[in-house]
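The complex is shown incomplete by one protein chain, all other protein chains being positioned as in the whole.
In order of appearance the chains are A, B and C, and numbering begins at 1 in each one.
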Amino acid sequence: MGADELRTYYDRPVLKAPTWRFWIPSYFFLGGTAAGSSLLAAGADAIGDARLRRAARVTALAALGGGAVALVADLGRPERFHHMLRVFRPSSPMNMGSWVLAAYGPAVGVAALADVSGRAPLLGKVATWSAAALAPAVATYTGVLVADTAIPAWHGARTVLPGLFAAGAAASSGGVVAAIVPDAAPARRVALGGVAAELALSSALVKSLPDDVGAAYLEGRAGRLRRAATGLSLAGAGTCAAGASMRAGRAGRLLTRFGGVAIALGAAVERFAVVEAGRASANDPRATIGPQRRTAAAKGIDGPDEGLAAQ
Amino acid sequence: MGTSFGRGGATTFQQDLQFSDCIVIMGSNMAECHPVGFQWVMEAKERGATVIHVDPRFTRTSAVADVFVPLRAGSDIAFLGGIVNYIIANGREFREYVGRYTNAGTIIEDEFRDTEDLDGLFSGWDPEQRAYDNTSWQYKDMPTAASAGSREVAGAHGQAAGSHGATHAGRPPHSDPTLEHPQCVFQILKRHFARYTPEVVEDACGVPRDLFVRVAEALCANSGPERTSAFCYAVGWTQHTVGVQYIRTAAIIQLLLGNIGRPGGGIMALRGHASIQGSTDVPTLYDILPGYIPQPHAREHQTLDRFVEEDAAPTGYWGNMKAYTVSLLKAWWGDAATEQNDFRFDYLPRITGDHSTYQSVLGMLDGWVHGFLLLGENPAVGSAHSKLHRRALAKLDWLVVRDLYEVESASFWYDAPEIESGELRTADIATEVFLLPAAAHTEKPGTFTNTQRLLQWRHQAVEPSGDRRSDLWFAYHLGRIIREKLHASTLERDRPLLDLTWNYPVAGETEDPSAEAVLREINGWDDRDQPLSSYTQLKDDGSTACGCWIYCGCYAGGVNQVARRKPAREQSWVAPEWGWAWPANRRLLYNRASASPSGEPWSARKQYVWWDAARREWTGADVPDFDLHKPPDYEPDPGARAGDATAGDEPFIMQADGVGWLFAPAGLVDGPLPAHYEPHESPVTNPLYSQQANPARDLFFRRENPYNDGDAYPFVATTYRVTEHHTAGAMSRTLAHLAELQPAMFCEVSPELARQRGLQHGGWATISTARTAIEARVLVTDRVRPLRVQGHTVHQVGLPYHWGTRGLTTGDAANDLFPLALDPNVHIQEVKAATCDIRPGRRPRGGRDG
Amino acid sequence: MAESGTERRVGFFTDTTLCIGCKACEVACKEWNDVPADGFDFLGMSYDNTGELSADSWRHVAFIEQVVPDASASEPGLRWLMSSDVCKHCTHAACLDVCPTGAIFRTEFDTVVVQADVCNGCGYCVSACPFGVIGQREGDGRAWKCTMCYDRLHGGLEPACAKACPTASIQFGPLDELRIRARDRVEELHERGVSSARLYLDGDNDGIGGAGAFFLLLDEPEVYGLPPDPVVPTRDLASAWRAAAASGVALVAGVALAFARDRR
Partner (left out) sequence: MRLGDLLGRWPVLRQLRARDGRGHGATVASPQTQQLHPRTEDADRVVQSICPYCAVGCGQLVSVKNGRVTGIEGDPDSPISRGRLCPKGAASRALVSSPGRLTTVKYRRPHGTAWEELPLERAMDMIADRIVETRARTWQDLDDDGVPVRRTLGFAHLGGATLDIEENYLLKKLYTALGALQIENQARI
């Protein structure tokens, strides 16, 4: 039995694969989109661009609404969703996220309603800026949530994942809002910047992991999704930029809209890729045992050569 | 066991195993089949004992044993005989014990011829009758009985013979204390086993020489005054055509090493069912009455006196057999049984041969057995050649099944494999079936007798619901109804029924008879109706009644001794006040042998029961298995009878000569000494004698029971249990938490056999014999090892037998594969070794006869 | 270190050298805790048809067949390892840390228990456990695992599995006492020549800060399906939050930049 050869229990996973269904990556996408939109809304408010502000405010509310539905739908006992606020538990990113959402949600709602109804503009302003203040947390806590698990592909990437999710939030919110108001340059810039950051962090993430763990992102379903995400993002960014370069005109706007949607989709698929990679990583005993065997060896806990040989 | 020592029960008790210095587990997979009892083996191991497991398969027992010995199924006698030879050849026997406590010195008739002289047969073989005349096996100049030689009679009394020994031999006229006389037992033994050398063992069993020697040496090194070794066996020994002789060989080893009657020694018989010991003590068996009194035989036993004279030796405790029998007759027929009418001995139906269940099943097929009652039994899965049993059930007029669940034996008429295959059609089956729900162990009070002869009372926890009733209720009310139907009858044949004492107090709306009242009758009472306290009080004049003499005392003082529950921590490790053990609450049998002839403990380390010279009585950790006040130097006068005829230094008080039998002049129909014979179906020729198989084995040559011949079936099949299931499965396949742990019928094969036959791990295989073919999932494992026997490789196929057509997990029944081939002494089937073939894939649907 | 350990910390010491693989622990557990059956699949993993710990299997007996060179015998010997696995009741328990509802909490006995009346089935604990112990029950939606028979502990009874174990392979008691007993046991085994005997999770200095259930093994943990060097993910929670904070700031800055040119 060579030290290089890893031993397992009938090749069965050491860990349990995530129970999360498609709702959860969907929420990661929608929550991020909402957060980015809240920032765009604040930005628009700052420069006094009412069209952009309304688009951003409404997008934030729509995305967050969808996200909330996804969150509840994934629960094993949906009727108990309110238990999320039963305790205050800092050690649980999901609990922390719940408290943040509890404050963020109403702000987003008020901001959008005030805008659409045209009433209480001041209240709307306050709500908009409060939502913007909470938005960075909403955009990034999901990265922490995923990283705070035993799954090697996630836990190993804990310093990168929040950034990746933040970048995704920028890309998707920028993309969606740009698709609604193609003329809004800031939205386009946020989208393109988001894509750039997303692609950079995505490859940084894989590089940050040892091969036996990082493989989860490159192979199988996760690998395919990730490549699709990259393709969509690049294509979207290109289209969007092209659209923007063609000064005004229906064609330019149309291209920008398409580009925005593609960018948003890319960000969405990227989230699914991350979740899939986690599933693959959990199901691969080598991804769990390999790195631990190395740390154990470093600590001097007996290695695979001992044991049998000692018999 | 009875033949060697005098009683048909484990000589020791499970807790005593912890004091063993060496434990040989053979013919048993104790860790899997008796896990909780196995804790005492683990205790011994932790105390430094050597645990040895000898078995065809590497099991969960082997996994924790110090030494595992892979053995070809069915070659146990060759292995054990090798140990006997090793002991004698190297002078390792416990000389003083052997000289004083066994019949080693006894001189045998000059006419006796051994297998050495007759190449595998003993003198007295009658090829016509396929039976032995054992006249020449007797002690020299001892009167012998006429019954010997008649297969019919001898064979008929298997269980009785298996329960008590020397029915005909008394105290031997000639013996040689030096053990030098050429016709003395010790010398005969020496010659008989001389050929069982390590080389022969290797050749016959496939056990490497050095490994065999390791075992033999461990046993010898851990025996003697300071140390003791124990044997544990189970159905891995009994379910063979030479099953009784397997146990005999172990008995010989234990006597030679001085391990009987001593703490940490003995032979532990591990029974598989809650009260299987109880069901032979208080038998529902054709050939014995309660307490191992033989069922009278038409030829030999027309009168009580003839019966006693034929069957009871004048000396030893069987000398009181008349008292035991008369007391039983009084218990059954009360006032109707008088001195004048021979205590209604004539009421007992007479046997005329083998009436065992396998005969009855053939009787069903042949149409002379019309009705069948099955109480908590499932032969459609659990009996050898279960297919033949299912076909027999389909030939009955009526069938009564009582069980907790609907078992295959009740549902065969619509879901038997033969229905699936078209061999039987439901509409053609004329059998009328009554399926009655039984009460569970929590729903009735009563007694189980466990594997160590311990009677333990169960208190009733709840009332059974619906139509659920105890078998006690069934027996009592069935008897009541039949008696009412016949009460006006004047027919002679109905007298026994109408004279029967059948008045038990009933209680509750279901009119449950009192189990305690029945236990009181089993215990017995005197003429003043006072409960007896010991079988020594039984009289042959009709003044005492006792339903089962060996249980006499279980209700002593009118107290249910069986229900005693003094916590273990509040009494000695022997725990004499927990339940009640037969006989006389003795936990370790023949414990007089734990002291030297002069009555002192053999050693301080192994002291158990000894003679207290000051108080002039036997004393120690247990109830002495001896007359309490009989001094070690007591010598019986020539005319002494029964117990008085046993000397103060003769520990085996049931034996006519008071000693353990290395050589059995009577009681066995297939030889006074064990000899290795091949299983009826074996892929190899007998390496020891030209006599291939046990010449006296029971065979049934008929169409429905074909035997495998030769090369078509090159492999050895052996059946067994796994921890997660229970016997035929009715009590485990039906329970989700057990069924999920072993969810499929499987077979275990070696990687070599898998390669040879192309069997896929996890896939399906079809195992076939001349009887039929079954299918199973394949478990390829190194735990099953091909063995080198006589230069060629023998492959073994392991088959758990828990599955049937019903339950949460279903599968084919392994017992379908096995033929009817029985041990001639006790008529137990051989399912631990037969030949078979195995092929990849599922069995053909439809016609199952592959 | 008990969070709220008003009672002495109790635990399991599973000595696999005494295990006979009878699975009494699995059945006793299910009978006491009314755990449903886990499916009737033939796994072909030696005698293991349970496969793994899960919502419906709170004890799992692993079976490992090994061919080993046996000096004393002419042919190689066999080793059949058996080990009853269970929830480790970690000192730093990931499932407890991440549980958002407080359904999972630390008891006065310093054990880790799921409250069935609180759990809303978010599934976070399932991904968090470094041992793959806790699972979500089909059709029920909630997360389940060994409670160390919390109800029995309240009555002063030992857990069902430990009580049933025929050979005392599963030992229950005050954790500190068990640890001393375990170390003596390993020494004794080494003296007997069982050099492969080693303890797993017997100290406080591992990645989970010590376990309430630890084991005496005869081979590496991974051979039994156990992680060789488990770490509670929340140990690194701070670094993840720091990364989150940084990315949050970057996000805000990025968006601000995007608007900078259009400020008027």
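The rule we apply is simple: a residue touches a chain if its C-beta (ideal position, glycine included) is under 8 Å from a C-beta of that chain, and two chains touch if they have at least 3 such contacts.
Keep in mind that this is a model prediction, so the values were computed, not measured.
Q: Counting the whole assembly, list the visible chains that the omitted chain makes contact with.
A: A, B, C
Q: Looking at B:Leu388, B:Leu472 or B:Leu588, which makes contact with the chain not pictured?
A: The missing chain is touched by B:Leu472.
Q: Considering the whole complex, which of B:Gly6, B:Gly206, B:Pro283 or B:Gly620 touches the chain not shown?
A: B:Pro283
Q: Can you list, in ascending order, the chain A residues touching the missing chain?
A: Missing-chain contacts on chain A: residues 85-91.
Q: Spell out, residue by residue, where the missing chain touches chain C.
A: Listed in rising order, the touching residues are 3-4, 6, 22-24, 26-28, 31-32, 96-97, 102, 105-106, 108, 113, 115, 117-118, 150-152, 154-155, 157, 160, 163-166.
Going forward, only the chains that are shown with their structure count from here on.
Q: Based on which chains are in contact, what kind of graph results: line, ring, star, complete or other?
A: Chain contacts: open path, no cycle.
Q: Can you work out the whole-Å distance between the CA centroids of chain A and chain C?
A: That gives a centre separation of 30 Å.
Q: Could you state the distance in Å from the CA-based centre of chain B to that of chain C?
A: 46
Q: Show the residues in chain C shared as contacts by 2 or more other chains, in ascending order.
A: 79
Q: Got the chain B residues that touch at least 2 other chains?
A: Expected reply: no residues.
Q: For the complex, which residues does chain A have touching chain C?
A: Against chain C, the touching part of chain A is residues 6-10, 12-20, 36, 39-40, 43-44, 46-49, 74-78, 80-81, 83-84, 86-87, 89, 91-95, 98, 135-137, 139-141, 143-145, 147-151, 154-155, 158-163, 165-167, 169-170, 174, 185-187, 189-190, 193-194, 197, 278, 282, 285, 288-289, 292-293, 295-296, 299, 301-304, 306-308, 310-311.
Q: Chain A touches which residues of chain C in the complex?
A: For chain C paired with chain A, touching residues are 43, 45, 51-52, 54, 62, 64, 66, 68-69, 79, 94, 96-103, 118-124, 126-136, 140-143, 195-196, 198, 218-220, 222-231, 233-234, 236-237, 239-252, 254-259, 261-264.
Q: Could you pull out which chain C residues touch chain B in their complex?
A: Interface residues on chain C, with respect to chain B: 18, 20-24, 26-27, 30-31, 36-42, 44, 46-47, 49-50, 65, 67, 72-75, 77-80, 82, 166-168.
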